[in-house]
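Structure incoming, see below.
For this view, one protein chain was removed and the others were kept in their places.
And then chain A:
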Amino acid sequence: MNWDRFFDIPSDLQHSWFGLIGLHLREALLPVLAGLVISLPLAQLCVRFRWLYPPVLWVTTVLYAVPSLAFFVLLIDYTGQTELTVMIPLTVYSLVVLVPAIVDGVRTVPQETLAAAKAMGFGPVRRYVQVQLPIAVPAIIAGLRVATVSSISLVSVGALIGNQGALGNMINDANIYNRPELALNAVLTMAVLAILADGALVAVRLLLTPWMPRRTSRRTTRKADRPDPAAAALEDAVR
C-alpha cells in the first residue's frame, strides 16, 4: 500500500478523480431514475389489476438473478461497449426493488382515505397524484434508497467489459498495476457516495412528508402508526 499515490489516478482512465465521481454518479443514478419512471406506471397497473402483480414480481426476480457481468456481456452485442450497456441492466435491477415498494406503498393507503377523496370529487388521476402518491412517498423513498445504494456499487462491475465502470475502472487498474491503494480509494469513494446519496434521499423524504412523525422506534408507537411500509416489504422483493 503506497499512501502517497492514493490520489494518483492512472492516465489510462482519462479522467481526474472528480471526473470519475461524476461519471460514476451519472452511470448509477440515471438507471435508478429510469427505473422509477418505468415502475410508477407498472406498479399502478399491478395495483389496478391484482393478477398482474405475481407475474411481474417473478419476471423482475428472474431478471435480477442474471448476474450483472453476464448481463453486460450479453448487451455488448446490441449496444456495444458503451455506458448504455451498463445502465440498462442497472435499470432492470432497480425494478425489482422499486415495483414492490411502490405497490406496497400505494396499497397501504387506507380505504377511508380513498373513499374520502372520491367523495370530494377526485377523479382517478387526481386521486393518484394528490392522495396515493404522497402517502406512498416513504415506501417509494425506501425503495429508491436500496436501489440507489446497490446501483452505485454495481456500476463498478462495468469495468470488466472495457472500462465502463467509472470508479470501478480504478479497481481494475489496481489489479493490473498491483496498486492496492487505488482499489481502496475506489471502494471508500463508492461507499461514501452511496452513504451520501442515501442521506440525501432521507432528506428528500423528510421534506416531502412533513406530516410524518420524526422518530418512530418503539413497538407500541409503531403499531399505532401506519405500519412501516419500507424495510420488510422491500427485502421480501427477493432482489
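Things worth noting here:
Assume a residue touches a chain if its C-beta (ideal position, glycine included) is under 8 Å from a C-beta of that chain, and two chains touch if they have at least 3 such contacts; residues count from 1.
The working rule: contacts and distances are computed from a predicted model.
Name of the non-displayed chain as stated in its UniProt record, restricted to "Response regulator", "(2Fe-2S)-binding protein", "Ethanolamine ammonia-lyase small subunit" or "ABC transporter permease": "ABC transporter permease".
In the complete complex, the hidden chain is touched by one of A:I38, A:I88, A:L160 or A:L208, namely A:L160.
Per the touch definition above, the residue from A:A65, A:A116, A:V129 or A:A203 contacting the chain not shown is A:A65. Take chain A: the residues that touch the chain left off the picture are 1, 61-62, 64-71, 73-74, 77, 145-146, 149-150, 152-154, 156-157, 159-161, 168, 171-172, 174-175, 178-180, 183-184, 186-187, 190-191, 193-195, 198, 217-220, 222-223, 227-228, 231-232, 235-239.
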